[in-house]
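What you see is the complex with one protein chain gone and the rest in place.
Presenting chain A:
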Amino acid sequence: MDSLTLPSIFITLIVYIAAIKLAKRFPSPFTTPILTATAVIIVILSSLGISYYQYTPAKDWMTFMLGPATVALAVPMYKNQKIIKDKLKPAVWGLMIGTISTITSAVWLTKALGLSDRFQATSAVKAVTTPVAIEAAVLIGGNPPLAAAFVITAGIFGAVLGPIILSLVKITDPFSRGLGIGTVSHGIGTSQIMMEGPVQGAVSSLAMGAAAIITSIILPWIYPLIHF
């Protein structure tokens, strides 16, 4: 543990606590803690001249429990297993059609915006959780570190604007809301929609896992079909 590790952890914790307080005080998509905390920490580190490389040991300490925290999502899933069983058929259709449209729209939008092949292949994996995104990106000629950046951005975007967009298009059913967020914004979206209610959190966790599995299976054969 070097001299920057403890201060970096301290800064991150303080900013996180402050971000949560801010979100409670002024509830708005733009006070979503993942957005405000990330932005503030980047500004602090940059102004102190600390690079991400120097922040990495602190990051490794703090993300030690990310895997276990994700595993703990099994508890809300277990508690809501009845509703999941009842709505399994709509959920499977939603997941399949949704995953395909997320992948296709990303690839076509990248093409339409005049970005290169490398961006196109990487954009296809942006909706799923990082470890799967990295491996799936390699299979179709994408770039793993870039995939991680896309995944984080898609997660934050969905966490911040996802709930409000769903309300705008009158998707009010908690089950469907959770399923949509988990499918397009993985764990980051799940951590946010969990605050809306236990059903949303449980279904989002399920969707996150299912979308990752579906994407890694279908991507190698769907990508050549939609990529031109």
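Everything that follows uses one rule, which is that a contact is a pair of C-beta atoms (placed from the backbone, for glycine too) under 8 Å apart; a residue touches a chain by one contact, two chains touch by 3 or more; residues count from 1.
As a working rule, contacts and distances are computed from a predicted model.
Undergrad: Considering the UniProt annotation of the chain absent from this complex, which name among "Indolepyruvate ferredoxin oxidoreductase alpha subunit", "Dye decolorizing peroxidase", "CidA/LrgA family protein" or "Carbohydrate ABC transporter ATP-binding protein, CUT1 family" applies?
TA: The UniProt record for the chain left out of view names it "CidA/LrgA family protein".
Undergrad: With the missing chain put back, which residues of chain A would touch it? List them for me.
TA: Per the touch rule, chain A residues meeting the hidden chain are 12, 15-16, 33-34, 37-38, 41-42, 45-46, 52, 55, 58-59, 62-63, 65-81, 83, 86-87, 89-91, 93-95, 97-99, 101-102, 105-106, 109-110, 113-115, 119, 123, 126-127, 129-132, 135, 146, 148-150, 152-159, 161-162, 165-166, 169, 171, 173-177, 179-181, 183-185, 187-188, 190-192, 194, 197-199, 201, 205, 207-209, 212-213, 216.
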